[in-house]
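The structure that follows is given in the form of structure tokens.
One chain of protein is taken out of this complex; the other chains stay put.
Order of writing sets the labels: A and B. Residues in every chain begin at 1.
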Amino acid sequence: MSSETQSFKGVGTPTTRMYGLMAVVALGWVFLGGLFFTPEDAVQGDAVRIMYVHVPTAWVAYLAFIVTGIASACWLIGKKHSMGFDRVAGASAEVGVLFMAMTLLSGSLWGRITWGTFWVWDPRLTTTAFLFVTYLGYLAVRGLGGTAEQRARRSSVIALLAVLEIPLVHFSVVLWRSLHQRATVLSPDGDIKMDGLMLFTLLFGVFGFTVLFAWLVSHRQRIMAMQDAQQITALDAAVTERLKEVQE
Amino acid sequence: MSTSRIARAVAAKDLRIEMRSRVVTNQVLPFSGLVMIMFAFALDNDDVLQRVAGGLVWLATLFSLFIVVQRTFAVETFDGALDALRVAGVNPQGIFIGKAIALFVQLIVLESVLFISAVVLYRVNVNGSGLVLLVTCVLCATAGLAFVGTLYGGLTAGARGRETLLPLLLLPVVAPVLICATRATESAFRSGGLTVGEGWPWVAVLAVFAAVFGLGGLLSFSSLIEE
Partner (left out) sequence: MNHAGFIIATYGITFGVIIGLVVYTIKQGRNLSRTVDDKDKPWT
């Protein structure tokens, strides 16, 4: 920390800058193409435009939770208990919770247009809502405090318990709904006829949101590393000060 | 000491504390009884009450579950008793099973009272094969609740803001129990034209739930309480 002006090294690296550039291009296309250039769908009309952002956000949200689960397992199984895994798990869950909230919001707006209701008790929707709440709990556990080691231990166990919980929730909701009559509003679901441009926009959107996810996770994980380092430095400083006081 | 002896010792200690302090009998039981009466005020209709009685009993159980779980771990963290057990090298799996057994017994007492009050207040009928289904359902569901409650109670024990954190963590996890136990209980009550036979698949899910979280708890409890 010699000269405060510009000698510090930032969070970005060439790799993340490349991710960022690709994400900007792809998301720019999704915004313009999704809103203006693509034609409206024969069945859904303009509501299909919501799909171009809804599907990629949902994909990223699920991907984020898979990454959290795998990273937590890696931390727990690994002999070295490398903190990198824990930070990736945390960063990925943070991003995932936010994207899940956006997914639920855009999905319910789409549902209001297409089905006439904001919400149906469909197993997929219900499980998604539970995933959202479960990972809010996961983030709350991460915020409990303590050392980085304690945080990693607690949160990795919670993440793996969530991996146990979500299939059980999904299965019981499926059983529950199968007793009632099928939600008939679900009919215009999969039968979208996509022309080339529409399909391209959707897939390019999935690609763009995925690199955005990679950018966000690598940046946020580095921020967490710095926060942990800062905490340790502050602790060391406090200890030295206290020692000095005692010696005087 | 073997794991089962530790489990028995921990369970006996917890139940003895409860017997002497009488918090469950004097506070939690009246609370859950009150919840049942409040439900009747909110749903002012005999037919509706009879139809949804199963769900209301299990909701009241869940509300009381948070209080009981917090209570069994407040006992442990108050004088650092959990730390003492850990430092003494007591097998964490024994602690987990012991606390789960104590929780199970308390919940069973609570649910018996709730079901009796449902029969009295909501005029539900249960007999013969329905009773067999109901008892099996209660045993499986309570085992699941006891395991999950012990697991998450141990995690939040001693943490800041645990009163609010515990329901946030626990509610999503016990949602399958609420769904399955409610359906099975409705079958046992034959409410809404259901037959008793329709209830058994739900009990199977409850048993799977209890087994999964029992195993998960045995494997992970030591990491959760070890600091």
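Please note the rule applied: a residue touches a chain if its C-beta (ideal position, glycine included) is under 8 Å from a C-beta of that chain, and two chains touch if they have at least 3 such contacts.
This one's a predicted model, so the numbers in the text were calculated from it and none came from an experiment.
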Response to the item:
Full-assembly contacts of the left-out chain, visible side only, are chains A
Fill in: Among A:Arg124, A:Arg177 or A:Arg222, the residue in touch with the chain that has been omitted
A:Arg222
Discussion item. One chain is left out of this view; which of A:Phe31, A:Trp59, A:Trp119 or A:Phe200 touches it in the full complex?
Written reply: A:Phe31
Discussion item. Please output the residues of chain A touching the missing chain, sorted low to high.
Written reply: 1, 4, 8-13, 27, 31, 34-35, 45-47, 49-50, 53-54, 57, 95, 98, 101-102, 105-106, 109-110, 112-113, 212, 215-216, 219-220, 222-223, 225-227, 229-230, 233
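To be clear about the criterion, only the chains that are shown with their structure count from here on.
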Worksheet item: Just how far, in Å, is the C-alpha centre of chain B from the one of chain A?
Response: 32
Discussion item. List the residues on chain B that touch chain A in their complex, please.
Written reply: 151, 155, 159-160, 165, 168-169, 171-173, 175-176, 179-180, 183, 201-202, 205, 208-209, 212-213, 216, 220, 223-224, 226-227
Discussion item. Quick check: in the complex, which residue numbers of chain A touch chain B?
Written reply: 76, 130, 133-134, 136-137, 140-141, 144-146, 150, 153-154, 156-158, 160-161, 164-165, 168-169, 171-173, 175-176, 179
